[in-house]
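Now for subunit A:
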Amino acid sequence: MNDVSAFPLEISGSPAPMVSFRKVTKSYGALTVLDELDLDIAAGEMVSIIGPSGSGKTTVLRMLMTLEQINGGVIYVDGQPLTHMPKNGMLVPASQKHLRKRRADIGMCFQHFNLFPHMTALENCMEGPVQVLGLSKTEARERSEELLEMVGMIGKKDQHPSRLSGGQQQRVAIARALAMRPKVMLFDEVTSALDPEVIGEVTNVIRKLVSEHNLTMLMVTHQMGFARDISDRVCFFYGGKIEEQGPPAELFGNPKKERTQQFLSAVKEAI
Partner candidate 1 sequence: MFDWKWDFTWEVLPRLIHATGNTLIAALAGYAIAVVLGLGLALAQRTPYRPVTLIVREFVEFIRSTPLILQIFFVFYVGPQFGIRLSPWASGMIAIGLHYSCYLSEVYRGGIESVAKGQWEAATALNMTTTQKYRRVIIPQAIPPALAGMGNYLVGIFKDTPMLSVIGVAELIHAANAIGSENYRYLEPYTLVGIIFLAVSLPAAGLIRLFESYVRRKLGL
Partner candidate 2 sequence: MSTFDFLVLYWPRLLSGTGITIAQFLLAAVLGVAVSLCMGLLKLSHNPVLRGAAVTYIEVFRGTSLVVQLYWIFFVLPLFGLSIEKFTAGYVAVGLNIGAYGAELVRGGILSVPKGQWEAALAINMSPAKRMRRIILPQALVNMLPPWGNLMIELLKGTALVSLISVADLMFEARQINASTYLSAQTFGVALIIYYILSRFMVTPFMRWLERHMARKLGKA
C-alpha cells in the first residue's frame, strides 16, 4: 500500500536539502492527519510551522523524530532516507538499526520538556553523550557544562527537574538535545506549557541558536511574533496540507490565501 519504488535511493544536488518530506502521508485509522506532504528544508534554514490545532503540525515533527510511523512517502535527512533504507537497489521500510543510525542527526525539544526526573540538569545533558555516543564522562561533562552555560542554567546544574521552573526545565531540555550535536533541531510547541512571564527566557535561547549556530531548525509554535522574528520561512498548515508558505514578512504581512488570512486575524483578535 505504501509503494515507494518511485522514490530515489538518496537525494543529491547542490545544495541538497537537509530535510525532505516526499509525499508523506500519515493517518490514524480513517482520519488522515497529513496528506501527501512535500516539504524541503535547506541546511541552516529556520522553518516555523503555524496553523490551527489538528492541522498536523506536531505530527510533522514527530514523524521526523521517528516517534510516529508514516503510512506513505519517504522522509530524507541529509540526503539519506530516514523512514526507509536501500536494499538490493530498492527502498524498504527502515530497520531499527537503520533508524538508530539516521536518528543521530536529529534532536528534539518537547512541549512538556520530558526531562528525566531522576537525574540532575547536568546528568540529563550528559546521559545521551555518555550512554549513546560513548563519550568519556569528562568529555561529556565539559560539553554539557558549556551548553548549560549557553542556556544560562549552569548555576542550577546539580538540581533535579522537580526543583526547576518550567522555563528553566525547557532550557535544560534544549541543552540536552544540543549535547547530542544534531544537524536538525525540532522544537515542538516549546513555550506552550510555560507561564507567560518565562516564555522570553526560552525564546531568547532559541534566538541565540539562530544567530550564532548554523543549525537546521524546524519549529511548531503558537507565538506568531516570535515566528515572524526569527524564521527564514513560515509554513501555514491547514487540514494536513501546507496551505501557504513563504518568508515571514510576506506570509504575515500579505497572506494570499483566504484561510491564512482568517487564521491570522483570529489569532490577532485573541491577543
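Regarding selection, all candidates are chains of the complex that A comes from, given by their letters.
By our rule, a contact is a pair of C-beta atoms (placed from the backbone, for glycine too) under 8 Å apart; a residue touches a chain by one contact, two chains touch by 3 or more; residues count from 1.
Just so it is clear, the model here is predicted, and its values are computed rather than measured.
Engineer: All of 1 or 2 sit in the same complex as subunit A; which one actually touches it?
Structural biologist: It is candidate 1 that touches subunit A.
Engineer: Can you name the residues of subunit A that touch candidate 1 in the complex?
Structural biologist: 65-67, 100, 103-104, 106-108, 110, 112, 114-120, 127-128, 131-132, 160-163, 176-177, 180
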